[in-house]
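Removed from the display is one protein chain of the complex; every other protein chain stays in position.
So, subunit A:
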Amino acid sequence: MDADSDVALDILITNVVCVFRTRCHLNLRKIALEGANVIYKRDVGKVLMKLRKPRITATIWSSGKIICTGATSEEEAKFGARRLARSLQKLGFQVIFTDFKVVNVLAVCNMPFEIRLPEFTKNNRPHASYEPELHPAVCYRIKSLRATLQIFSTGSITVTGILF
């Protein structure tokens, strides 16, 4: 295992979740009727708006809180959020783009070898937890980095978390 030569090991960011606030109340019905590419979930009280250019799905609440998912990098998340705020502005709301914050980043990477999960769990007792009946991956939590890794037996690893 030449672990030293391949430190980065082609890790790919697949999802960036961010939140921001428009400092105004949003009329969900108006957005649902007049906006493009929207799904109105009346029972829960939110509107889903999907953008094409940075491929982003945004959940809009009437309080003005918006959660943006699906971006592949932090800059793209910011672009998409701004574009979304712009489209809301075009619908007539007095949108002010505030409190932009990245909440969660998800990345995948692939190990070139397979992993034996039961032995791995035994050796990493407090951090790793493996429940084959519930989920086929080992859940490894790194508290200091606030990260959670899901390690599959095929060698692919999903990393998720935030670091402020």
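Please note the rule applied: contacts are C-beta pairs under 8 Å (C-beta built on N, C-alpha and C of every residue); 3 or more make two chains touch, one makes a residue touch a chain; residues count from 1.
Everything below uses one rule, namely that contacts and distances are computed from a predicted model.
Participant: Name the absent chain by its UniProt protein name; which of "Transcription initiation factor IIB", "6-phosphofructo-2-kinase/fructose-2,6-biphosphatase 4", "Non-structural maintenance of chromosomes element 1 homolog" or "Exostosin-2" is it?
Facilitator: The record for the missing subunit names the protein "Transcription initiation factor IIB".
Participant: For subunit A, which residues reach the chain that was dropped from this view?
Facilitator: Against the left-out chain, subunit A lists 114, 116-118, 121-122, 125-126, 129-134, 136, 152-154.
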